[in-house]
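The complex appears here without one of its protein chains, the remainder shown in place.
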Amino acid sequence: MPIEVIFFIEVLAGGLLAGVMYSLVALGFVLIYKASGVFNFAQGAMVFFAALTFVSLLEMQWNFWLALLVTLAVMVVLGLVTERVVLRPLINQAPITLFMATIGLTFVLEGLSQLVWGSQPHGLELGIPDVPMEWLSQRWNMNISQFDLFAAGVAGVLVAVLAVFFQKTRIGRALRAVADDHQAALAVGIPLQHIWAIVWGVAGFVALVAGLIWGVRNGVQFALTFVALKALPVLLIGGFESIPGAILGGLIIGATEKVAEVYFGPMVGGGIESWFAYVVALLFLLVRPEGLFGEKHIDRV
Amino acid sequence: MLYREAGQFKSSYAEDQQIFPIRQDRIGIGLLLLVAFVVVPLAGNQYWLGAIITPFLIFALAALGLNILTGYAGQLSLGTAAFMAVGAFMAYNFVLRLPWIGVIPAFILAGLCAAAVGIVFGLPSLRIKGFYLAVATLACQFFVLWALQRVPWFTNYSSTGVVTAQQISLLGFAFDSPERKYLFTLAVVAVMALLAKNLMRSETGRAFMAVRDMDIAAAVVGIPMMKTKLLAFAISSFYCGVAGALYAYTYLGTVEPEAFTLDLSFRILFMVIIGGVGSILGSFLGAAFITLFPIFLNLASGWLSHTFGMDISHAVVSNLELMIFGGLIIFFLIVEPLGLARLWQIAKEKLRLWPFPH
Partner (left out) sequence: MILSVENVSLAFGGVKALSEVSFDVREHEIRAIIGPNGAGKSSMLNVINGVYHPQQGKIRFEKFEFSDMDPHRAASLGIARTFQNIALFKGMTVLDNLMTGRNLRMRCNFLQQALWLGPAKREELQNRRAVEEIIDFLEIQHIRKTPVGRLPYGLQKRVELGRALAAEPKMLLLDEPMAGMNLEEKQDMCRFVLDVNDQYGTTLVLIEHDMGVVMDISDRVVVLDYGRKIADGTPEEVRSNQKVIDAYLGVAH
């Protein structure tokens, strides 16, 4: 194969795999939105907090699995506290109000993370090296990282599990009911507080996974909170309520962003990855305001 | 007993429509302006003027701009800092390339440039709403900042990407000391606040609020959707642009992209939320709060470490600041979504009855 094609495939693969990582973060947003109608801007801070907690425990020489479990427990507790202190008083307020409350939550989490664990960056190792897959590099002269593929695999499994959970189980149904209409869900006897606790717990788990993956990639440092910002264009394209949409949106954003960065970036001075994803999402929205799988809103007068 | 309205009857609609219909309020605002224009520059120390009061006024103006867009017209925007940046950079370029133009026209032109950018990035609001729109404004924030950094024309081909703001002078009167910069800022902000107040209680303001409250009903009543939304973006961006120009010229002294990050956008949004959405006064109260709070926190931690011998590091203080800010946002949203402005209103209501309980 000619070298340009190989290079393009490498770039594309890199983009798709980066997209998968975006999807991991977006998944957390979708979960919470699907189940409580809240757009949780604090998801990025949650990713950061989870990763930082885990890494700090590891550095205190804790056992890997113990640290993982404890971090997960912490995230669940965080979810419960958030639900009790922030969401419950704001039940049935306008979505914008809840959104702004999560912006407040973001700042609280950011401050808390650094207050408790300090603000130095940490490295993270999960045992899977970030080296090209030998099979691909020897056979076809292509460099695609093992770690990226591992991340993609993890994301795939997570998505499958969550999709089944929402569609097939009783709790999943209850979650969808709650997202649709809080009052109605209460009226049919769905225990709202328990449901939200579960959801935020699961979202916390997803945040932990995302935090670990990103932490290996970029190190666990404050900049990790900005991955949330990267996930937003993914949500715009995939719709806020769709798990498959988060994956598809992630792939689209990741691929287009990488390709644009490599092929068009040098023409305009580089650095376009700070805004390119957003502009793509914006243009997409102008064509389909509710995203690929989002639900069309019909205003009844 | 001081704040009685008794005896103050309005005998015409004109009187009823005044900004300050109660005489005591008029006296109050007169005193405030007197203090602001005369007493403060004479009595204030340079540090407070330059580092606290002037930026407070500038942020109040930016918060005013954002309030027009988000508070009155209901279009959530996270790109405030980008509009400020456009104002700052264009003001620099106008003063640089058209030195005969004078500072006020330069600022106005800079504001118009910001308004133009606002209109372009406001176009999506015709199709998208709510958080989707907020995310779209993030596109504006990132793109504008990137453009200002990468296109060398904006910084006059400076190698560092940072340029010094020129000295501003009006008819030969140079605004070089903190007192003079303060007075310049005060004058600009006072005038623009008055214009905004007039605008928001006229048909434009009502149209904005109608679009915010129920846009289908607004259309049914005859309010033009596109024109109204784009006007909101334009006016809001104009205000933010002028605020950005002031930020560069009377406070920072430099014009650099790094001063206008997403962080600033969020700070201004917090000022609007805490101060009160849909309120001119709220923009000032919120700006005052957010400007003064870190100082208060620093003083408190200094006092604590002095009294109790604890050594509270700077990092701890700034993290606590983050947490308390976030906590306050949540607190205000739960307890008083209409912010400090509403609390002020309630206080005035109580004052009207004082010293009687009801």
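Each chain gets a letter, A and B, in the order it is written, and its residues are counted from 1.
Going forward, a residue touches a chain if its C-beta (ideal position, glycine included) is under 8 Å from a C-beta of that chain, and two chains touch if they have at least 3 such contacts.
Here the structure is a predicted model, which means the values were calculated and not measured.
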>> I'm checking contacts with the chain that's been left out. Which of B:Q46, B:S177, B:S202 or B:S313 qualifies?
In response: B:S202
>> Using the document's definition of touch, tell me which of B:V151, B:A174, B:V221 or B:L353 contacts the absent chain.
In response: B:V221
> Who touches the missing chain here, B:A14, B:A43 or B:V335?
Replying inline: B:A14
> Considering the entire assembly, which residues of chain B contact the chain that has been omitted?
Replying inline: 13-14, 17, 195-196, 198-199, 202-204, 206-207, 209-210, 212-214, 216-225, 231, 235, 278
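Heads up, the rule we're going with is that only the chains that are shown with their structure count from here on.
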>> I'd like to verify one number: the distance from the centre of chain A to the centre of chain B, where each centre is the average of its C-alpha atoms, in whole angstrom.
In response: 33
> How about chain A: which of its residues touch chain B in the complex?
Replying inline: 39, 85-86, 89-90, 93, 95-97, 99-101, 103-112, 114-115, 118-119, 229, 232-233, 235-236, 240, 268-272, 274-275, 278-279, 281-282, 285-286, 289, 299, 301
> Residues of chain B touching chain A in their complex?
Replying inline: 76, 124, 127-128, 130-132, 134-136, 138-139, 142-143, 145-146, 149-150, 216-217, 262, 266, 269, 273, 315-316, 319-330, 333-334, 337
